[in-house]
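Of the protein chains in this complex, all but one are displayed in their positions.
And then chain A:
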Amino acid sequence: MSDQTHMPVQHDLAPGEEEQHSVGERIIGYVVGLVLALLLTAMSFFIAGTDLVWQPSIPVALIVLAIAQMGVHLVFFLHITTGPDNTNNVLALAFGLLIVFLVVGGTVWIMAHLNQNMPPMDQIMQMRS
């Protein structure tokens, strides 16, 4: 089917289908990604155990670092770019994020409200006090 995959219908590439870069450039890309990923991991471990920062900010910092970590993986290892050759991949990612957000967010919301019509006894007692 090789004659079809290269048809000029659109210009997006599948993940793993690399654009032509020299080997050196590609190695540099992976090394930068690796260093950034390690750096972010080390920072997470450091922040979790430190008392240098305001304690309640630690969970927020960990979330920020985790999202940055995902970003690094997407850019340097999965090669998601904003270029026109990547439209499908970006759309797929956006669709995936939307669904994950809907399902996880919806589940948290639903499960938090399940006992509204008939709360367990201890919750009713709390409401009274």
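The definition used in the following text is that a contact is a pair of C-beta atoms (placed from the backbone, for glycine too) under 8 Å apart; a residue touches a chain by one contact, two chains touch by 3 or more; residues count from 1.
Here, contacts and distances are computed from a predicted model.
The chain not displayed here is annotated in its UniProt record as "Cytochrome ubiquinol oxidase subunit I", chosen from "Periplasmic nitrate reductase subunit NapH", "Cytochrome ubiquinol oxidase subunit I", "Chemotaxis protein CheA" or "Peptide/nickel transport system substrate-binding protein". Per the touch definition above, the residue from A:I27, A:L98 or A:M125 contacting the chain not shown is A:L98.
Contacts to the hidden chain, counted on chain A, fall at residues 1-5, 7, 9, 14, 88, 95-96, 98-99, 102-103, 106-107, 109-111, 113-118.
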